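Contents: one structure, followed by commentary.
Here the complex is missing one protein chain, while the rest keep their positions.
Let's turn to chain A:
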Amino acid sequence: MAAVFSANRALHRVCARFGLQRLVACVNFGAPCPSNLFKRDIHFARTVRGRDDRSLETQRNLLVKSSSLFDELAAKRKVDKLTFNTALELYISKESLYRRGHVEFIYAAMQNMERFGVHRDLSVYKALLEVFPKGKLAARTVWQVEFMHFPKQQQCAIDLMDQMEDFGVIPDHDFGMRLEKVFGTDAHAFRKYRRMMYWMPKFKHANPYPVPKELPDDALQLALLALRRMSVDKETKLSVWQGPDITSETNEDTFIASAQSRTQQDLISKHDPNTALFVEGGYSCWLRHASTTYFILRADPDLAALKTWQAAEADSDQNLFDWTLFWENEEASQLVPNRSVHEQDDGTILGMTVTGTSTKDSLVTWIRCLQQANPSLEQIPIVFRLRTPDSQVQVIGSKPNDTGVQVANNQR
């Protein structure tokens, strides 16, 4: 019996988690699974069992009413945290006795949080917990605990905490106290809270290269952030040239952000003036939802030096202990090649840039600006190999493309 109960509970929980109440019903009654079971119902914990159309309609109406409250407030007042809190207070003051439709209200509030910009605010989530009626939802017997007392409300709280998890908001002790007052310490919802409190702090600093949550709107700041992230060399200096008419030919009003380190400047000064340098680009760098397009200044790899590095790195016992040590080595160590992080097998990266307009003119201006710190760039020929970020991508469709060549496709 206990095994059946626990299996049932587990299944109930899994299905409730994914909103698959209809599957639960089928499981309980042994009915065959209809095909539309796996469509997830939007934010709706809807138990089919024992519900009639009238109560479903009531639920739908309550949801519409709650949503409309938020829409009205958004239309009338400024869309911010104060307005959102006002909405909560309005509801509580109106439903001060019975808190009718509080689940629907909370779902509506959750849907509107991003609109009001409070989706990352812990205090708002705590205020939402206050919407639940107190003292009614907590389980009092073991059986109630097992069978998810007030499943709709608990599921609502679980969905609330899910949204917190999605946005990376870590609850605190105070949140737990409020949750406990509402559901008690044994509830499924509280267990979710405990799991969050265990895992989320552990993962908070796990990313060694974190992107800030609030990304700047300004393109220049984004560009600097992207360049700083991409620069491996700690000595990299970011320079910005800005202003109207900065480019020579088309007179654009744009900025040019450039990243270059001292090692790269040394490499440029040692570069043979007869060999060309390439400005390659249209690569994109993503920071969460924002992408910046960057270009690099690249030189072809020095094959002779590559071979010496590979020979040096290879563990060769041929000339064992045949050293010239630092007190016998008369040549300065900077002449002895020590491969820097910029010298890769496919080329040497000598600089990176992000411009506001990403046009060829801005890149030409960039090279001119670089010449201030790298005077030898004036003698070196520069070749521009520019592409837009998505020009290399070939869309594979079901029709042959214009050139008459059949392109392979996997989707039939």
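In the analysis below, a contact is a pair of C-beta atoms (placed from the backbone, for glycine too) under 8 Å apart; a residue touches a chain by one contact, two chains touch by 3 or more; residues count from 1.
Note that in this section contacts and distances are computed from a predicted model.
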Chain not displayed: protein name in its UniProt record ("Complex I assembly factor ACAD9, mitochondrial", "Tubulin epsilon chain", "Bardet-Biedl syndrome 12 protein" or "Alkyl transferase"): "Complex I assembly factor ACAD9, mitochondrial"
Per the touch definition above, residue among A:197, A:215, A:306 or A:386 touching the missing chain: A:197
Selected residue (touches chain absent from view) among A:80, A:172 or A:253: A:172
Chain A residues that touch the omitted chain in the full complex: 170-172, 197, 200-201, 204-205, 234, 315-317, 319-323, 325-327, 329-334
